[in-house]
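For this view, one protein chain was removed and the others were kept in their places.
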Amino acid sequence: MPTRSAGARVERLIGASEALVLAGASVIIVGALSAVVSRSPRAGLTVQSIGVVLLGAAGVWVLASGHAVGAAFRSDVRPAFGVDGLSGFFLLVIAVVGAPATLFARDALEADGRGRSLALATGVFLLALVGFVCARDVSTFLGFWELMTLVPAAAILLARQDREARHGVFVYLAITHIGGAGVWVSMLVLAQHGALGGHPLGGGLAAFVACASLVGFSTKAGLMPLHSWLPRAHPLAPAHISALMSGVMIKLALYGLVRVLFQWLAPPGLWVGITLMAVGALSCVGGVLYALMQHELKRLLAFHSIENVGIVALGLGASLVFGDIGQPTWSAIAFAAALLHALNHALFKGLLFLGAGAFSKAVGSLELDRLGGLLRRMPWTGAAFALGAMAIAGLPPLNGFASEWLTLQSLLHLGVASHLGVALAGALATAALAATAALAVYCFVKVIGLVLLGLPRRAECAQASEVPVGMRASMVFLAGSCVALGVLPGLLVPTLAALGPGRVTLPAGAGLSVPGTGSLPTLALALALVVSVGVLARLARSPRAAPAPAWVCGQLPAAGLAWKAAGFTKPLRLVLEVLFRAHREVQVSVSAGVVQSITYKAEVPHLFDTLLYGPVSQAALRAAGVARRLQSGSLRAYLIYLLALLGLLLALARIGVLG
Amino acid sequence: MTDVLLIAVPAVPLVGALLVRLPRTPGGADRMNLIGANISTVLALTASVVGFVHGARGLHGSWFVLDHAGACFLAVIAVVGWCSAMVSPTYLASAGKSLFTARRARAWYYTAFYLFWAALLALALVKNLGVAWLLIEATTGASALLVAYSGRRNALEAGWKYLVLTTFGLAVALLGILILFAGLAPHGGTLSTLDWQSIARHAGGLPHQTALFALILILVGLAAKIGWAPVHNWLPDAHSEAPPPVSALLSAALLPTVMLIAWRVVLTLGVAVPHHLADHLMLAFGLASLAIAVPFLWRPMAWKRLLAYSSLEHMGILALGIGFASPLATVGVIIHLAGHALAKSLGFYTAIPLARHDPSSAQRAPRGLARLSTPVAAGAGISLATLSGLPPSPLFFSELLILLGGIAAHQITSVSIAAVLMALGFLGLAHALIETLAGESHGHRWRSGRTVRLAGRLTVGLTLGLLALSVSAYLLADSHAGASLMRGIA
Amino acid sequence: MSLATLIAGVIQVAGGVLGAPAIVGLIQHLKARLQGRRGPPVLQPYRELRRLWGKSGVAPEPHTFIYTLAPALAAASTALVLLLLPIGGHAPDWGLGNDALVLVGLLALARFTVTLAAWDTAGAFGLMGAARDLMFSVFVDGLLLLVLVLLALPLHSTDLLSMSHVATLPEVWARPAHWAAALTFCLVILAETGRQPVDNPDTHLELTMVHEGPLLEYAGRDLAYLQWAAAARHWIMLVLACELLIPHPGPFVAQLAVLAAGVPALSVALAVCETVQAKMRVLRVPLLLGSGAALCLLGLASWFAGGGG
Partner (left out) sequence: MTGAVTWGLVVSSLAVIVVRRRSLAIALVAAQSLGLGLYAIAQGSRTSTALAVAGTVLIAKALVLPALLLFTVRRARKERLIATEIPALGRLAISVAAALAVEQSIPRFGLAGAGVEHAAVGVLALGILTAVVRRAVLFQALGFLIAENGIYLTGLSLPGGLPVFIELGLVFDLVVIVSVAAAFAAKIHEQLGSGDSSLLEALRD
């Protein structure tokens, strides 16, 4: 009896969640279309957000119930859709960013043709993301994979057509497509060998597929050294599209990687995990280092996406390595850590990009050195932005800390593993991640300081006004969920660990109690922190503080004298001169012995562009130029080609090469 | 019944070629063209339907064979030819002086056009290698005149190169055919010895050397006509200088149809040479064409020249699909053929308003169409996006199927190289797409004249066709069409 | 809750809150003596705290709630760290766990708030110090984590209690890995407590300040919080050193004795070090810390060379 009733309940669940998925998708379609037909995109975007929420609910439902709905993965090319636990989780990721993003766009987009087409693009983008997660056969998978790349490009071009935008979009498409060849090859091989259908691929081919998929997916995920498109493309897009790109799209590339490495390949061997960890370490350190040197807010945030994707990759790599050295529990923990960080990054990076959008709507340019003092002018946006910054900097008691703690723990336990090589890798990765966290703190102290605090450096900042309620609400929602996940990560982690290899079950609870650690009781920590801060602050309030100007050697504080990004990061730039190769020029124009003006220009070149991408593309173009000489225009040359081809083939046949 | 129908398929345009000379006024010629085009198209489409309905084993007649593959090609040739015929009056109206005296120009154009079309339609049906060769040579004669129609110096040059290169190539192919004939002479040295079926039947008994050299000579010769690298050099010139309707017919119908002949040669003669040599030759041609196309696609080019080089790329992809010789790849080839035909002809048709409103577009790459004219921009954009294989275009699915088939045929190396080359080629098309639609454009919006309206109508129609194609490709890719497509031929 | 844990809890709180300033006082006194001055008495810090507690704070223009909350937040997070520390291998369960990484995170939070407050007042000197402090923290955190890896080797745990248990095992004496960790941790102590050669806490020249810089604007109880937090950081580091690194016998009482002897001894060592060492160029510090990292990796290798655990 109970089993039957349980079965019936499962049936109900499945029916319900399937219905939710369909409903959500169709509602998004309706929203996308209505955005075009109606005069203003607002209604359409609202509908889209509803649809995304429905899909997220379906995802959570599947994740919680643990019963996949729809079709299972299949190796032939018959179209199929379905949702299992992993897809459900990523549906949740899509939803938690998609809903606020659409809500934000509702107030951010103008009610003109461009606004309407952007709303349409947003809807299509959401559908592409959802479709990619729900695809269950190779052609659907690859189709939505490509769409997922293209729609943002189209959205960028819809928003702006200047030279910079066109070039950025081209670089984006170019790099992702060349890398995408890896995805194509690996997916086709997997499909053709029945790996999607549930017979994991092993043997020599598996290594090839692993390499191809690593190249392909990590290009799209923006892992170094294949990241060069990311800091170009993300800043160009409209804020809510950037949020979706940075928060969701690059995560879905990792979703693909997880599918290939954890599900469709037989355990591929130690080297894959180590490689993934190396790439992850490079990405997180390199990403945050370059982020520190940026002077434009959205570009800085884009580099931080590289950093955080790197952290996720570290977790996944650690999980693979643990699996290979026979520690299923830690393998599952590392896996859960990676997924949790993916979700967290989606939350706070979405929040930060939306905040950047709000600032640019309020004051225009996002040059860090020309902002300031916005916290007083835009309290809601400012506070939410600051919270997001704290979260991405990995500070307790916010969500970034929870996932980075879990990742660090797994790396550290890799460091105490029983092989020297693995242990060294683990120790180095641990140190790298710790340094990354500290660098992130450095970077976001700089960001908050330059954007929100101090004196306004521009007239617009002095009269900036708070953005409309819809935009505020979306940011507040994201900030709230950052806090919630920071306080209650334990509700999610066991589920995620169960998705991972080994199907390990962890003790549930508000905080994270992991064997081999001193446990992270997030809730208690948060409460203790809040209470003690409250008490101490209350005590500090009396006697009253006396107003006084800040101490700048007796002068009055002036915006012109205020510190800028370059100055604040100078110590690090000097220490790491070798890496940054910064060059600067100071021009002092003196006339009649009096200094008339001093111009100072300094920049940190992106070494990957100057040393890797630049030369390669130059060489390729030169080679192409040489190859084009083939079309010399001389008919006689062409006839010689004909004779030569004929002679070559005949000769080959004659000497028996062609059998 | 079928015999009559199939005789009529090439005969009607042949008659049309003569009838269009009767009317004295341009308008009359146009009307005659309209009638002839509609009748021929209806006949050809009926024939292809007949072929689909009971062509699983191929309908064999006195001079023709109609199988699934042939039916597909027939349909494509019919549709593209119809579109080109419909477009021609608008082109002729907007075109300036021509190779021929103004009074007879239109008549000459239509005559050559219909001869060309008739030859193509017949080519999809013939069951005999020798006859096929004669027809191919005939297409050269007819289309060379059309290529040079505009009479400009460049057009003359292009036409001349086309004529010389392809005729020499075909001479080589003919030598191959004669060698094959000599080899088959023991089995009755009559014309029917060169029927596909008899070749297939007796190929096994051929002396290995004879078969090998015949195959090489025939493929090299046909390659010069198909436009496979490295003997493709006439292709960009001819496509970029010919009148747009003719370019469409050349790129979308002529090249694939000649490839059909090559395909049949490979299928029938391939058994006589050891370890899939024929397939490997196809793969070599395919990869070479892809590789050669890339550096040219990377350079900003005049619109039609860009399309021409993309034709080179797609002929390479088709060659790959044929060379992989697995059912999935074969389905992919057919879808690719049809999708490429629709998209490419759409692209060439948009060149008409382009040339009308922006004469410099014959030399420079077009820029910023989106701001100049929505229908033209839509046409150009959809055509380029489809040609670069972006979803949801049919070419996306066909390329996927072809590569999948390649892996099924254990050609992982070729598949990987092809995937990378396609991605590299995509760079060029993507750049062209971005600049064509969003680049800086000068001048104010084009007013929607006749040519622009035409572009709009064609865009709508062909886009619907493309969508239908992709839907069917997406849903029916896994059906067992592939096997029958491959079997029916011999 | 056993007697041991009760005592441990008392010492956690009392030592951290009341004892910490004494360490600073002791170091300053000894330093003065070693330099031949009379110097302030050991209890000077308490007097200063009392004085500050009576004074009113300063609200510089411009500032936001961040400036206002920073001292409380810094003090609070430091105070929470106190509750994570093992005392004599025991600690009461405050419900906060005893994880080493949580400790690191809370210290980072304190640093974050203080440096942010420096931005809030837009004063140049505070930012100068903040930038340097954050730059150091990059290397210090990496180093600290390496030390933790080494300490977690024997029992595969980052729980501070089990780590302190490691130090009581007899074989720990023979472990190069442990000594490498100990040596490296000394560098971490110097950096975290802001002592020479990394920083000079007694400087009054704004241009050379690191930890003191962001405190410039503060007065009254805010400053009291911050100064106490600085002192508490001394306590935390020294207690960690005694508990995790100085090998010591197992019994609780003995461990307490070690603690009672160790903290003053280490303070003396700090004072001596400050006297003999000149302040290093800011840019040289990372090199120093880097050498520590190399040492840690050697230790790790030696652990496996020694057949692991």
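As written, the chains take the letters A, B and C, and residue 1 is the first residue of each chain.
The rule is simple: contacts are C-beta pairs under 8 Å (C-beta built on N, C-alpha and C of every residue); 3 or more make two chains touch, one makes a residue touch a chain.
Because the structure is a prediction, the values reported are computed rather than measured.
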One chain isn't displayed here. Which of the visible ones does it touch? A, B
Missing-chain contact, candidates B:Val79, B:Ala148 or B:Leu454, resolves to B:Ala148
Of the residues B:Tyr110, B:Phe296 or B:Phe397, I need the one that contacts the missing chain. B:Phe296
Touching the hidden chain, out of B:Thr167, B:Gln197, B:Thr374 or B:Ser472, is B:Thr167
Filtering B:Ala93, B:Leu156 or B:Ala365 for touch with the omitted chain leaves B:Leu156
List every residue of chain B that touches the chain not included in the displayed model. 99, 130-131, 134, 137-138, 140-141, 144-145, 148, 151, 153-154, 156-161, 163-164, 167-168, 171-172, 174-175, 178-179, 181-183, 185, 189-191, 207, 209-210, 213-214, 236-237, 240-241, 296, 299, 301
Which positions on chain A touch the chain that was left off? 628, 631-636, 639-640, 642-643, 646-647, 650-651, 653-654
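Criterion: only the chains that are shown with their structure count from here on.
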Specify the contact topology among the chains shown, as one of line, ring, star, complete or other. line
Please list the single chain whose C-alpha centre lies closest to the global protein C-alpha centre. A
Could you give the separation in Å between the centres of chain A and chain B, each centre being the mean of its C-alpha atoms? 44
With centres defined as the mean C-alpha position, give me the chain B-chain C separation in Å. 78
How big is the gap, in whole Å, between where the Cα atoms of chain A centre and where those of chain C centre? 35
Contact residues on chain C for chain A in the complex? 55-62, 64, 66, 68-69, 71-73, 75-77, 79-80, 84, 94-102, 104-106, 108-109, 111-112, 115-116, 118-125, 127, 130-132, 134-135, 137-146, 148-149, 152-153, 156-161, 216-217, 220-222, 225, 282-283, 286, 293, 296-297, 300-301, 304, 308
Counting only contacts in the complex, chain A reaches chain C at residues 373, 375-376, 386, 390, 393-396, 401, 405, 408-409, 412-413, 415-416, 418, 420, 423-424, 426-428, 430-435, 437-439, 441-442, 445, 448-450, 452-455, 511, 513, 516-521, 524-525, 528-529, 532-533, 536-537, 539-540, 543-552, 557, 561-563, 567-572, 574-575
Touching residues of chain A toward chain B in the complex: what are they? 76-79, 138-139, 142-144, 146-147, 150, 157, 161, 163, 166, 169-170, 173-174, 177-178, 180-181, 184-185, 188-189, 191-192, 205, 208, 212, 621, 623-625, 627-628, 630-631, 635, 637-639, 641-642, 644-646, 649-650, 653, 658-659
